[in-house]
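Note that one protein chain of the assembly has been removed; the remaining protein chains are unaltered in position.
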Amino acid sequence: MSDTPQVLRLPKSQPVLRLDSVVKRYGERTVLDGISFDVAEREVIAVIGPSGSGKSTLLRTVNGLEPIQGGSIRLDGEEITAKGTDWSKIRARVGMVFQSYELFPHLDVMGNLLLAPVRVAHTDKAEARERAMRWLERVGLADRADAYPKELSGGQKQRIAIVRALMMQPEVLLLDEITASLDPEMVREVLDVVLELAEEGMTMLIVTHEMAFARAIADRVLFLDGGKIVEQGEPEAFFTHPQTERAQRFLDTFSFTKAREPQGLAR
Amino acid sequence: MDLSTLTEYLPLYAQAAWLTLWVGVAGIALSFVIGVLCAAVRHFRIPVLRNVAGVYVELSRNTPLVVQLFFLYFGLPKLGILISSEQCAVIGLAFLGGSYMAEALRSGLEAVESIQTQSALALGLNPVQTLRHVVLPQAVAISVPALAANVVFLLKETSVVSIVALPDLVYVAKDLIGNDYNTVEALALLVGFYLVLLLPLSLLFAWLERRLRADGRRAKSRAPKTLGSWAVKEAAHA
Partner (left out) sequence: MHDWEVLFQGVNFERLLGGLWTSFSIALVAVLFSLVVGVPLGIAAASRNRWLRGGFQVYLQAIRVLPPLVLLFVFYFYLSLVTKVNLSAYASAITVFTLWGAAEMGDLVRGAVTSIPKHQYESAAALGLNPVQVQLRIVVPQSVRRLLPQAVNLVTRMIKTTSLVVLIGVVEVLKVGQQIIDVNRFEYPSAALWVYAAVFFMYFAVCYSISKAAAVLERRLA
């Protein structure tokens, strides 16, 4: 196994990420209303909640795609939301995968994978290519290295997008609804990759609508509503016995048993 | 139609066609430069310059080339700005074409979705690298059909440069009709020469556009829609 790429692990005592009272506003509207939590090394956190609850925005504040209006975010103890942060440097350490894959359509798979390592990390091209090939083998796409994004299925594209983020050997990986655009039969192949990463100790912050997946992968679940963390805890406890009424109502929308009451839609 | 008249006129037209082509190429090249500059200052919202570019684009797009040329050729000398017929034709064509090129390039830039930029930034690329490696290659590819259409459009627009006393194809034709009354031959050569100049380009660009559009359609039909279960069924392995 020594020649298969592994998730980068650093010995650390402090949390990888620390969010402290993060506030995000769009004009008058408050999207994130004082969010605080830590992400420990090797921890996998699933962020769930109704649409519009601020989940994706939360993820995007962590790598500076959304500037925040209050509070602070620390990466390895260093405040990254301070003025004068070089976001390019931070982003090179924080991987992100988007719902819509966002592979670069004008570059082939290898071009997509090499762009950041070569241009940003200044890795030797041959070395980066070798690493890319090993990752591609791991996700079962070694034969697609020369393909262009438009020649790939959604599931393939998303696996490539994950590998593209991993090529920078990030300390933490942000996954934003990465299966929401996929056909049901392709969800599995993508989630399997993520499960493997979790087993290897990749630190991850995952926004998802796949409740079964969140339950299987997360060390901790954060339930967001109205820009606040309404509830958090161990996945088993959260999914079987949510403590708040709002979380209960949210989880109910995923089960169909209640709709079968006699006064249902029939007639 | 008299063949000997045709052959007699041929060199005159060839010379005029050369002039038309020369003015066209120079004007189009200059249009492209103006277009790149205008598209850049408008896309990146550079203060003051973007307003200047905005005013220019409106002035250029909402006036005919003939009127622009009259002002340049007859009006400007009264301000002490003396330019030759050739310069005038090239500048006029560039003044008209610059705005068309700018709009084509700008819509290309706008068509590259902001989330593509974000995903490049998320990988750690700085804004300049993002532009250079991710946005520009896509934007230019998207702009190509519109730019090509502009080239044909501008080449056709060169047909009016005889009003600034340039002996182009139209000028020669008008001259021969007026002096020799060989109307049929003069017109046949006029049409023939313009076809030689324009038809290959038109066909090439039409073919190019069809190909690009077919590519785009194929790519689009593969991309699933955002609602998971409503996604268009994809070919499992292309």
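Letters are used for the chains, namely A and B, taken in the order the chains are written, and counting of residues starts over at 1 for each.
Quick note on the criterion: a residue touches a chain if its C-beta (ideal position, glycine included) is under 8 Å from a C-beta of that chain, and two chains touch if they have at least 3 such contacts.
Note that the structure is a prediction, hence the values are computed from the model and not measured.
*Asks:* Which chains here touch the chain that is missing from view?
*Replies:* Counted over the whole complex, the chain not pictured touches B.
*Asks:* Check each of B:12, B:49 or B:66 against the chain that is not shown and name the one that touches it.
*Replies:* Of all options in B:12, B:49 or B:66, contact with the hidden chain holds for B:66.
*Asks:* If you put the missing chain back, which residues of subunit B would it touch?
*Replies:* So the residues of subunit B touching the unseen chain are 58-59, 61-64, 66-68, 70-71, 74-79, 156-160, 162-163, 170, 173-174, 177, 183-184, 186-187, 190-191, 194-195, 198-199, 202.
Here, only the chains that are shown with their structure count from here on.
*Asks:* List the centre-to-centre spacing of subunit A and subunit B in whole Å, with centres computed as mean CA coordinates.
*Replies:* Chain centres of subunit A and subunit B, defined by C-alpha means, are spaced 44 Å apart.
*Asks:* Of all residues in subunit B, which touch subunit A in the complex?
*Replies:* Against subunit A, the touching part of subunit B is residues 115-116, 118-126, 129, 133-134, 137-138, 141, 215, 218-219, 222-226, 228-229, 231, 233-238.
*Asks:* Looking at the complex, which residues from subunit A come into contact with subunit B?
*Replies:* Contacts found on subunit A: 63, 65, 87-89, 91-96, 98-100, 102, 104-106, 115-116, 119-121, 147, 150-154, 164-165, 168, 179-184, 187.
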